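One structure, as structure tokens, below. Some questions next.
Coming up: chain A.
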Amino acid sequence: MNPIQQRRQEYRSLFKQNVAKRLLVDKVVKIIVFSCVIIAIIPLGSILVEVFKNGLTAISIEFLTETPGSAGSGEGGIGPAIQGTLIIIGLSSIIGVPIGVMSGVFLSEYGDNALARFIRFFNDVFMEFPSIILGIFAFLIIVLVLGHFSVWAGAFALSLIMFPIVARTTEESLKMVPMTYREAGTALGLKKWVITFRIVISAAKSGMITGILLSVSRIGGETAPLIMTILGSSQFFSSMDTPMDALPLRIWRLSLLPYDSAQLQGWGAALVLIMIILGINLGVRYYFTNKKNGFFGQLIKQRRKITK
Partner candidate 1 sequence: MTRLIDPSLHKLSFIMSEMGDMVIESISLAIDSYLTGTNTKDKVLKLSDAIRAKYFEVEDLTFDMLLKYQPVADDFRLIRSSTEISYAFSRFGRYAYDITLVRDLFGDVSECTNASLVESTKKVKHMIKEAVLSFAELDVRKAIEIREDEKFIDNIYRERLPKLIESTNTRCALAEALLLRYLERIGDHAVFMSDAINYIVTGKHRPTEERIASHTKHD
Partner candidate 2 sequence: MTALTIKPINMEYSPVAAPERRTPIDISKYKMIAENVTVSYGGIDAVRNVTMKFKENSVTALIGPSGCGKTTFLRCLNRMHDMTKNAKVKGKVMLDDIDLYSKAIDPIYHRRKVGMVFQKPNPFPTMSVYDNVTSGLRLNGVKDKKILDEIVEDSLKMAYLWDEVKNDLKKSAVELSGGQQQRLCIARALAIQPEVLLMDEPASALDPIATQKIEETIIELKKDYTIIIVTHNMQQAIRVSDYTGFMYLGDLVEFGETKKLFTDPKEELTAKYVQGHFG
């Protein structure tokens, strides 16, 4: 055979020949990786299962709408807590989301200087702050100053948790939008803020929404800051300057009581909290992907066409 074919054979013989063994290694690694994932999911799955199992029996109309009864009586419900959670999440978002988005826009579009670098660093540190400290801070500057626990303080504390997350994810989403769209906008003679808000942000929408939902889920479950600011109560919301109940607080209180009925109510409250967070997530996603011509939007449109 000619020299090229000879050389080919020579080099080929250098390759590892143990193909069967390597396919086996391949399979083994796959199994290991898969099992790691399962191991990681099992605790999460079992939590969900536990919550559903234990909490489902507590759910009823009275449970969802009535004020708490006396401790240990097994009567009453968590109505104020549900209302309080929704109010506090809504209020915090109104404060935290716009500020967070604006900071994200600043860091991404105007952020090539020392000031922005400082803000970014500070932002990252802030994200990891223990929430109890933020609660104490809100306590000090609002509760003590006003002289009473109030919803303002609670919203303020939670927005402090929200805002770094939103800023960070907004900045990352905006950065993912290719430069070429900004260039196209510039070439059309558009001003920078028009390009940023009408073109870049709408292209980064899905990433930003993920970030916002992440932060909403986070604050939905925060307990420590709420202890220091809205304290909790057994009544429905009355005014912004009085304490208010919220689900994490209610769950905490109920779980500390020694009565079985209270424990059951606690499970029920936990289930409700998880359902609310899930609901917000799915609802917002559905709304936005339905509007856009995204993948899910198309799926939904197709299903609509079929069912019509």
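On the choice of candidates, all candidates are chains of the complex that A comes from, given by their letters.
What we mean here is this: a contact is a pair of C-beta atoms (placed from the backbone, for glycine too) under 8 Å apart; a residue touches a chain by one contact, two chains touch by 3 or more; residues count from 1.
What you see is a predicted model; the values in this text were computed from it and never measured.
Colleague: For chain A in this complex, which listed candidate touches it: 1 or 2?
Modeller: 2
Colleague: Please name which positions on chain A make contact with candidate 2 in the complex.
Modeller: Counting only chain A, the residues touching candidate 2 are 112, 178, 180-191, 194, 198-199, 202-203, 205, 292-293.
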